[in-house]
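The following block contains the structure, expressed as structure tokens.
Our next item is chain A:
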Amino acid sequence: MTHLAAWPVLLPLIAGVIVLFARAGGVQLQRMLNLLAVSGLVVLSIALVKVSQAGTNEVYLAGNWQAPFGIVLVLDQLSALMVAITSMLALAALVYAIATDTDKKGAHFHVLFQLIIFGLNGAFLTGDVFNLFVFFEVLLLASYGLLLHGGGRLRTRAGLHYVIINLLGATLFLFAVGALYGVLGTLNIADMALRVASLPQGEVGVVAAAGLLLLLVFAIKAAMFPLYLWLPAAYTHTSAAVAALFAIMTKVGVYAIIRVHGTVFGADAGVLAGYYMPWILGLGLITLMMAAFGVMAARGLREQVAYLVLASVATLLVAVGLNTPMALSAGLYYLIHSTLIAGGMFLLADMISRGRGRFEDRFESGYAVPGIILVGGMFMFAAVAMTGMPPLSGFIGKVLILNASLDHLWSSLILSVVLVAGFMMIVSMARSGSLLFYQVIPANEVNHSANGKVGTTAEINATGEPLNRISMLAVIALFMASPMLVLFAQPITAFTESAARQQYDNKGYIESVMSTQPLQERSE
Partner candidate 1 sequence: MLKNFYTRLLPHPVLTVILWLIWLLLNNTVAAGHILLGLILAILIPFLTSAFWPEKVRIQSPLTLFRFLVIVLWDIVIANMIVAKLILGRNDDLKPAFFDVELDIQTPLGVSLLANTISLTPGTVSCDLSADHRRLLVHALHVEDIPGAIKHIKQRYETPLKKVFTAC
Partner candidate 2 sequence: MEWLISLVIAVLTASGVYLTLRARVFPVVLGLTLMAYGVNLFLFAMGRLTIGQPAIIDSAATVYSDPLPQALVLTAIVIAFGMTAFLIVLALKACGELGNDHVDGLPLAEDKLPAGKSRVGETHNPIDKSQRQADRQ
Partner candidate 3 sequence: MLETVLPIAFALLGISLFLSFVRLLKGPDLPNRILALDTLYINAIALVVLLGLHLGSALYFEAALLIAVMGFVGTIALSKYLLRGDIIE
Partner candidate 4 sequence: MLDWILAALVLIGAFFTLVGSIGLYKLPDFYMRLHGPTKATTLGVGAILIASMLYFSFSTDAASLHEILVTLFLFITAPVSAHLMAKAALHVNIQQVARTQRYGDLHQWDKPSE
């Protein structure tokens, strides 16, 4: 009996409970425990990625009940990958949160942090649609807490919108799952796929409708047009560490589409095979354009990064919508890149914002950030990576996707949109960088107001915080992912290819889920 597939879920849960009890021991103890747990998770998830490379679906029958009756956790290359990205992102976000004392600005940061990982990993591993709903709710509620952590007016309002939209999303989820159960009579993804494959013609309409409804739910999470309105404000106004962690949130939506729709409405689904794909592709392209507009219209760096995240998830949707293993592989590569870099970029935006004092992250001429060369260099690095310029991973990812789109019917449209959007983002990022790092108020003007008087203490205080080495380390660690992705493009794309092929191999998935037998000798 191997519990491999269960540990990514159990570890954060246990850690969360322990951290809750450690509340009495003070925040330092909680920090240590949290760091320990997340580091452990990083190690574990890397091990899982290795294990998954064998190409088998590691099926775990929770409660020892056979699928489709019990809930199964399925560890395959895709879910292992998602778990690994999550843990790495989480580690960096946590280090940053600790370095900047974000965790001290409210109660229960560390508990929420562990439990959001619990929710995320659960969502990545579960093989059951309703269980997916439950894990979604777990990660959402934890995300509400984290999003609002620290308080502040705009954060509260953004949080309010985020919460309400997600509540509506949860309602829609239940409608969709309910209708699917009402026709198919099952909740297990693999079993659903089996039943859709043998669905009588007369029943197809309901399933098609429910499937699209479910797609919509995932699309809200994935921030697909026209459902992404929760994203910009939420990402802009939350604390940096949380925003960084949230870089994975949109990917959960995309993942769910790949997992649920990809399996249930896979090649064997008759008339329903891939029927949802044009929606993803089309709306993904629109999202990309809207994101590019947003990047250009942003009023501050964090808002801009939020739209960059939107753009990255749109690109990902395009890759998924192309509906080939090759495109999916490209998408997965892009997913790794965009999640880690976007996370780092939120942290960097915060560092810049802190360094610029009262100018914060606004796009206006302000004080120079302490360590401007280093920070500016990191900004340029991130901008290059995020906008998909060579030689960093964004470019490779984009080329992989575009290359996969060339034989698609809409290839010219896809090429145009991706490149035009990329162009707009390059222009925007160049302007922001120029404003933030080039157009600075010279140092000799910093401490003196216009009439030559030395500024008040408040003014000097408003000129920004010095660089924090540890938070810098967290950012650099995330950014290092980009060159790594380029250098090790061959093994990584080999992995994503294999993962994508495994994803498209529905028969294999169904077979392994449905045939895994529970342990005998239950209660005597």
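In this section, a contact is a pair of C-beta atoms (placed from the backbone, for glycine too) under 8 Å apart; a residue touches a chain by one contact, two chains touch by 3 or more; residues count from 1.
If you want to know what made the cut, all candidates are chains of the complex that A comes from, given by their letters.
Here the structure is a predicted model, which means the values were calculated and not measured.
Undergrad: Of the candidates 1, 2, 3 or 4, report the single one touching chain A in this complex.
TA: The touching one is 2.
Undergrad: For chain A, which residues are in contact with candidate 2 within the complex?
TA: 102, 105, 130, 134, 137, 140-141, 144, 148, 150-157, 159-161, 163-164, 167-168, 170-171, 174-175, 177-179, 181-182, 187, 237, 239, 297-300, 353-354, 358, 360-364, 431, 435
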